[in-house]
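One structure, pasted below without further comment.
What follows is part of the complex, with its chains left where they were.
Going in written order, the chains are labelled A, B, C and D, and every chain counts its residues from 1.
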Amino acid sequence: MAAKRIAAFGEVMMRLQTPGYELLAQAGSLAYSFSGTGVNVMSALSRFGHPASLVTRLPDNPLGDAAMANLRKLGVATDLLQRGGRYIGMYFLENGFGSRASRVTYTNRQESSFNTAPAEAYNYEELAKAIDVLHLCGIALAMNDGVRLHMRKLAEAVKQHGGLIVFDCNYRPALWGEGGYSAAKPHYERMLQLADTVMMNERDAVHILGMSTSAAVRGEQLKELIPAVASQYGITVIAGTHRTVNADHTHSLRGFLYKEQKFSFSPERTFRVYDRIGAGDAYTSGIIHGELQGFAPEQTVGFAAAAAVLAHTTAGDTPMSSERDISRAMEDDAADIER
Amino acid sequence: MAAKRIAAFGEVMMRLQTPGYELLAQAGSLAYSFSGTGVNVMSALSRFGHPASLVTRLPDNPLGDAAMANLRKLGVATDLLQRGGRYIGMYFLENGFGSRASRVTYTNRQESSFNTAPAEAYNYEELAKAIDVLHLCGIALAMNDGVRLHMRKLAEAVKQHGGLIVFDCNYRPALWGEGGYSAAKPHYERMLQLADTVMMNERDAVHILGMSTSAAVRGEQLKELIPAVASQYGITVIAGTHRTVNADHTHSLRGFLYKEQKFSFSPERTFRVYDRIGAGDAYTSGIIHGELQGFAPEQTVGFAAAAAVLAHTTAGDTPMSSERDISRAMEDDAADIER
Amino acid sequence: MAAKRIAAFGEVMMRLQTPGYELLAQAGSLAYSFSGTGVNVMSALSRFGHPASLVTRLPDNPLGDAAMANLRKLGVATDLLQRGGRYIGMYFLENGFGSRASRVTYTNRQESSFNTAPAEAYNYEELAKAIDVLHLCGIALAMNDGVRLHMRKLAEAVKQHGGLIVFDCNYRPALWGEGGYSAAKPHYERMLQLADTVMMNERDAVHILGMSTSAAVRGEQLKELIPAVASQYGITVIAGTHRTVNADHTHSLRGFLYKEQKFSFSPERTFRVYDRIGAGDAYTSGIIHGELQGFAPEQTVGFAAAAAVLAHTTAGDTPMSSERDISRAMEDDAADIER
Amino acid sequence: MAAKRIAAFGEVMMRLQTPGYELLAQAGSLAYSFSGTGVNVMSALSRFGHPASLVTRLPDNPLGDAAMANLRKLGVATDLLQRGGRYIGMYFLENGFGSRASRVTYTNRQESSFNTAPAEAYNYEELAKAIDVLHLCGIALAMNDGVRLHMRKLAEAVKQHGGLIVFDCNYRPALWGEGGYSAAKPHYERMLQLADTVMMNERDAVHILGMSTSAAVRGEQLKELIPAVASQYGITVIAGTHRTVNADHTHSLRGFLYKEQKFSFSPERTFRVYDRIGAGDAYTSGIIHGELQGFAPEQTVGFAAAAAVLAHTTAGDTPMSSERDISRAMEDDAADIER
């Protein structure tokens, strides 16, 4: 059987980061890279051996060329990608330390090539023929009506051609603004109806979907709400994580996977964090990989959680671990040098 | 007599430059600084001992904070500056080498805090009381109607309070687009009518103002057209440069100054170029300084040309030379180490 | 009511730091910045919205120019500053890691422009008219008789014009040498007599002022000695911190403020340290800010302690946090990314 | 008609370069990149819009992963590439300046994955089906019998499937050692017999093929010997350059193309050199592109020469210019900034 062709629809962001722990008002240089939820998930899946492509739109200028080169470097195929428009979305990152939080400052991404793609920018039919699994996420959903229409049309086309839809809820309060939850709800519901696999947890059910629960503890809420979501929207797999930020600035993470009326959980892992951004995308990539490879649910959720832990220890937004790295991390937590 | 208080109205741009001679598709880091025609001229004048301030608008976020800190570092006072809006204009610079030209890529500056300043953003009256000399330039003029209105109202208020207006024509074809000259003409004419000192040369007269000349040689055209412009728009001082890019990639530069029906010229200087951007602003700052200090015209134009030459040898857009540095460069061209 | 004009009298030091955790015998480059107790406190207060100026002396050469530019970048006004003399004080910093302590190596600061300022260098009367609050510290006091005379004359002039004096005891054993405490005592007493606000703790009372206590625990000693100091020297506010270096290399800090016969304490905060130097100056700036704003004592001491904690997490000697950053840190200790 | 699928057979080298003009005994860091004649030519052709692939062998370790990522970044497809063996060839570059020559130091490339590829490493038949144009070069030919056998078998297979063979003579004296010309001759002759397009000049004819000429001037020798080579080995196109290193350290370059009994020449261009290595590969890529696009011979040779000139101005071994960049450079030699 041929390898499943995976694609993500999403924006490429240029990340510009000050050195070490300097602020923008102190530093004089920035390291740059290109990422985005779709980029991160596709790069990870490519590293696991899947053909992984990005459906997006980039300007035809030196910044677009740099983005193209770096997507390819990350293993993301660019054959489904459009060039056009004039700008690329950017964000500036100032690394926090201990009790000082990291700080992210965005440029105007509404003007980006992706967010201004005209109605005819993507050929949904042709794309659908080239895609077996399509990944979409809540960040793109927050952009504007044009992007939302592209998302819906593309998802419908892929579904019609027998493809699978993965949707990551990924709700960002700053993007939706005041009163965002109710504005977001109808758009989210449309996506959930199309999706086969969904990344979310009980908080999304409460806040976005407006569901309520009498349970007081997170774990109980999860077990009450997730099955309800799955049944209401006809979703095959729902997966997500519970994260705790500990007093000593370590994080703890536990993954869950709900499928065929059953929850599976990864062990809770506690770890030091080097680069937090994009770690959730590593988790998603682990879930998709496990599902495509036919792993048992416990193996999938354990693999995804280990992938997420490693992504916290790696520079940049994009996960860099191979399947072998992740398997080793599932076994052993405190390794000495590998020679 | 108290020192003249000088201010420029203009946008602050963030300059992001790849290291050495790398392209954006090759490099992984960027040096950043903050500049702009107004920034450059004010910084140079502050170094010459004048109180120099910038009238502009910067976002109230970490990028705006970084711009503020760097303006102060350059000696530009920020007491007349507004915080508001959300974005800062940016450009990416890839250094050329020899026959490969430098390449500049802009982000969407139309959305910048400066270019979206609302009608009430600046208190023209209060500003006019604090400004003896106001510098404006053709780049801001190319932005949009809002900016143009601010320029005109501020210039009128300063003039009404007895201040001087300096206008730098600085026509950038890419900003005005196709058919730009005719679109630009009325805006330029309004500025010329308000201006006491104007930076331009015969090409601006031909292209922007639509004047014609029978002379074939640049020097002849200059001598025919500049007096006509001065008389037509009632301008006291017109100054500018003639630049030649030589086959061995050195540049040659000759400055002129037209005042009281007389042309003065600097010697033509030939020099190696390290950083081309902003060198014209050093010339402007030299003209303003000479005029304010009451230099003889030949001294002014010689000082301005030497300032421009040194600015080509200095990293970054912003001139960094002191009056002493420039005086020394006027005398001697090929110096050994100064210990 | 107009904003209080604050100034510090103190030396500007050039800090030269090896990259990462390298030693001078390993590295090949140094990051440099400009700091000093006065610089740090003024920069922090400027960030809180106060006009903050430095009274000091810098050489009229490229190092002095660099210092000027960087003071302005930090928000410190340079209008009260003198240029003259030939040298700038410097120190080299090799960052420690875990059980390896950081190491500081000084150049000969006795020859610096500040430490060789002649008797007529500063116009005390003019300065006193421009200063509402004057900050002085024990490091300058350790330099030489010339500096001490300037400190006393300036403090007296400011006091005479109705200004407030803040004195930070800041005793550095290496500067006073063997038998330093008794040599230092008379100079410290003169300062305490002039000061309205004093930064110190019970150890300073014991070691410098030679006071004795029967209490065994630090907290008891503090409560016995600080009121005695306040009453003996007529000091309105005494504030300081108790710091513990924990076995896991985190630090714990608790601030106190004594005013109107009452002690206020901040909560004890435990935190990871990124850059230790200058964190005490952040505490001082918090105390001054709280007093000037009329905060309740508990709010002042909590604000100052949070400012100090954040300063430990920030690169460089100089505090970089805004009032908003500090308020947020007072509430929440273990933050995730701010987007 | 579908795009021609181009592939190169050749080694990937890791280039490790000291910063600026430092020697290995002075510096402490190295910039690294991945190149090789095949890499360079394929990257350039990919930038011109051709599907371009590399047939090579890389170790399955982090260095091989890095090479893979960087090949993709350069636009070179890796689907025909093998993983196996243990090492990657490397060279260290110390940049010369003026009269001090650049210095290249190799590691033991004989042990590289490419140079130790076993007999069964490549499936010639499958490769031949995927390749319309195959590029080979004299550097690989100098390696060892195993590599030479792979080259011959692959060239024969491609030829049998109707593909074209491009051979770049690229004789490196250091690789063949003493008496190298006679050792090399039979291997070169075999390649020339298989090749349709050959990169060489009259010196290769004299030194490698042992041909003789009575002409004294290079130009005359060229016109005598190249037609003889073309006729003797049945070669359709022979192209190459004449380079002069001038006293002021600029270089001059003139390209030629011999085809259908006719020579075409580019104008001689004189230019400053930033990075010399790999510039010849830019010339080759221009010749192949011109031929595939059906350019007139003068256009092809002019395009190739301009591509070579630009490659001398670009960091790294690998050409980075687009077709648009090269066309612009063909028209204009001394450009100001492109905004």
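Here is the rule we use: contacts are C-beta pairs under 8 Å (C-beta built on N, C-alpha and C of every residue); 3 or more make two chains touch, one makes a residue touch a chain.
These numbers were taken from a predicted model, which means no experiment stands behind them.
Here 4 of the identical protein chains are placed; the entire complex in the file holds 6 of them.
The rule is short, and it goes like this: only the chains that are shown with their structure count from here on.
For chain pairs A-C and B-C, the one joined by more C-beta pairs in contact is A-C. Chain centres computed from CA atoms place D at the largest separation from chain C. Counting partners per residue, chain D has 73 as the residues that reach two or more other chains. Remark: chain B residues 20-23, 25-26, 96-104, 106, 172, 174, 245-249, 276-277 touch chain D in the complex.
Of all the residues in chain C, the ones that touch chain B in their complex are 69-70, 72-75.
Chain C contributes residues 73, 269, 271-274, 309-310, 312-316, 320, 325, 329, 333-339 to its touches with chain A in the complex.
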